[in-house]
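This structure is in structure tokens; I'll ask about it shortly.
Note that this complex is displayed minus one protein chain, with the remaining chains in position.
Let's look at chain A:
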Amino acid sequence: MVEENIRVVRCGGSELNFRRAVFSADSKYIFCVSGDFVKVYSTATEECVHILHGHRNLVTGIQLNPNNHLQLYSCSLDGTIKLWDYIDGILIKTFIVGCKLHSLFTVAQAEDSVFVTVNKEKPDIFQLVSVKLPKSSSQEVEAKELSIVLDYINQSPKCIAFGNEGVYVAAVRDFYLSVYFFKKKTTSRFTLSSSRNKKHAKNNFTCVACHPKEDCIASGHMDGKIRLWRNFYDEKKYTYTCLHWHHDMVMDLAFSVTGSSLLSGGRESVLVEWRDAMEKNKEFLPRLGATIEHISVSPAGDLFCTSHSDNKIMIIHRNLEASAVIQGLVKDRSIFTGLMIDPRTKALVLNGKPGHLQFYSLQSDKQLYNLDIMQQEYINDYGLIQIELTKAAFGCFGNWLATVEQRQEKETELELQMKLWMYSKKTQGFILNTKIHMPHEDCITALCFCNAEKSEQPTLVTASKDGYFKVWILTDDSDIYKKAVGWTCDFVGSYHKYQATNCCFSEDGSLLAVSFEEIVTIWDSETWELKCTFCQRAGKIRHLCFGRLTCSKYLLGATENGILSCWNLLSCALEWSAKLNVRVMEPDPNSENIAAISQSSVGSDLFVFKPSEPRPLYIQKGISREEVQWGVFVPRDVPESFTSAAYQWLNRSQFYFLTKSQSLLTFSTKSPEEKLTPTSKQLLAEESLPTTPFYFILGKHRQQQDEKLNETLENELVQLPLTENIPAISELLHTPAHVLPSAVFLCSMFVNSLLLSKETKSAEEMPKDVDMEEEKESENSDEENDFTGRIQDTNNTDLGEDVIHQLSKSEEKELRKFRKIDYSWIAAL
């Protein structure tokens, strides 16, 4: 690395569930907004194919371009609408609108305009406006032509829906449903009559969806009801029916492509499919793991997807079978366990789904798996006090895992459980070894294993608010029936009934430091004798750690009052102290370095130092605007070789930290593109699949049709011949079999009728050919003209009847000519 410049980079776990995911037209890709980016995932492999980056602020909406399904529109708070080619991940155009855009809608009928919600004056009042996208060849275009469609609407895009091919738009807010009809340019407003009634106090609208074919609007409500509105053209005669299954707020609604079924979801984490809008025809897909926030349906109709509050997108088949999960870093709830590294898989471990530990691979930026620690069904309900997985620690090179579960409903009603899991090499999984109920009388504040290499028996220390710390050791529990090992308490220590707040083993495992509020006590791990105490009277100790390697004689403590102290264990004296409001303090397992992140009103700053000297090796200010909650050093597989002294601390380990909003960040020296697109795997090779006969007949043909579809109206007319209107075919189908002429005649007839459209087109496109033919076949020129005339008007059925009788030479010649034309058509491919 010659160019060394450390930057903070986002390394994973960005939010995927902010907005509805969007499927590509062929359901092969799914798009989701993720911070400032749009991510393109493959629905088959769950892999991220592209990251579309270009926006400078949060992306708030994405929609497929209705006129070209290979393009994608995105809008962002930076006031731009961008058009992307998602197959190659290329930005095509940027439309600058100017104001913050909060959501985006496209309608096929409104050809060159899109709809966005903007926030005009007051903070909570939003408007739906249509933006005319000017046609221009330049990359950046100003799009200032706005026209208001609806005023006073909700910010969430779930509260706006376009119905019946863009004939109307429905928007809900509070107790109102407003419908705007584009043709009449009128707005109808429906208020839930009993909105003031106490019984119906919770029937605010939460989301809305429109039937794709019929005039029907489905709205979801706070109380779990779904209302289906019909006949809303008339403000007085409108009707609605109620569907009620959800016991809590309906989070999102979506109609299937055909409109035959309605999907709904909410906190119950059950996807409900209402067939034919009937209350009794319900299908369920339960146990989706977390609250369903968004539902979307693929344009092809074969897939659904649900976005969940735990930052995952679930892809579900039409038959309600989950087929794939795109899972980011689970970020549903707060992180209690902190960041750990599993020594075995080198994965990042932290709280995951409720009651689970998640193992997250930092290399591939993917979740490996969730380890179900609690093994209890999670009940999704508002206001329940759940069991939380509060602490976890790995010991003995990943052979042991200790977890603490806690549930505290009231002050006095604490449920506490500690589990010790052994990694079984035989089965390659964790097995519960010891379960300890109420290991302490009060919450456990710290948990640490003695990870010294030479320690003969695994040792675990738990510190608790009840004023004690307990030492647990692994003992032999064998009896005549079985050989077994189990954990037992070896020692209970306390210090003047102060709360034990932290514990930490020295690198060689010979000393244990336990902090009791303001006082640090040092214990000999052989005899569990109290060796000495340190007290700085500078507030409660928040972090405690021993120095490593050459600095193992130092003990560091950071207090709540913003003092960082370093004690020398040999002289039992304070070596140095500094004023630093430390939020995170993490030692590097591979070096003497210690990273401390301090918190100030402006942001968080990073300090890297060695305990032997108070001067930091490296300082980086403003690593994050938010509070940093946890950090961890991750050993590198292959050491880097930074030469500059300031960056040497990154040589053997990488530092990751997690902010309050749960974005995982790290330091990188690589160029932004390189780091920001770790998974975007651009394909170098051109796609070239050999053409099969089927492809010649259908694929290519259709492709050509698609390409020319928009070219001219004329083409469109001839390109879509309706089979019913072709006289030859109707003749063929409607004439009784016994009066039909022989198949030889019919065959040529049939082929003729099918080739008509092509014939005209090629005739128009290649006038030379036609001329030549005309010259050759001058005798039959009349018929020729006649014929072409007929084909140009495909609806003309009169002449068709004559054709049967005209199975003469001319017909044969025509056929010959068709062969020629046919040939030219293939050559054109």
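Operating definition for what follows: contacts are C-beta pairs under 8 Å (C-beta built on N, C-alpha and C of every residue); 3 or more make two chains touch, one makes a residue touch a chain; residues count from 1.
Definition applied: contacts and distances are computed from a predicted model.
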item	value
UniProt protein name of the chain not shown, from "Homeodomain-like superfamily protein", "ubiquitinyl hydrolase 1", "Electron transfer flavoprotein subunit beta" or "WD repeat-containing protein 43"	"WD repeat-containing protein 43"
Touching the absent chain when the full complex is considered, from A:Ile6, A:Val22, A:Leu52 or A:Ala254	A:Leu52
Hidden-chain contact residue, picked from the options A:Ile81, A:Cys159, A:Ala347 or A:Ala463	A:Ala347
Touch with the omitted chain, as defined above, among A:Ala25, A:Ala108, A:Cys489 or A:Cys572	A:Cys489
Identified contact with the non-displayed chain, of A:Asn203, A:Ser296, A:Asn433 or A:Ser506	A:Asn433
Touching the absent chain when the full complex is considered, from A:Leu371, A:Leu389 or A:Leu511	A:Leu371
For chain A, the residues touching the chain missing from this view	28, 42, 44-45, 47-49, 52-54, 88-91, 139, 289, 322-325, 327, 344-345, 347, 353, 356, 359, 361, 363-364, 367-373, 375, 421, 424-439, 441, 470-471, 475, 477, 482, 484, 486-492, 637-638, 671, 673-674, 677, 680-690
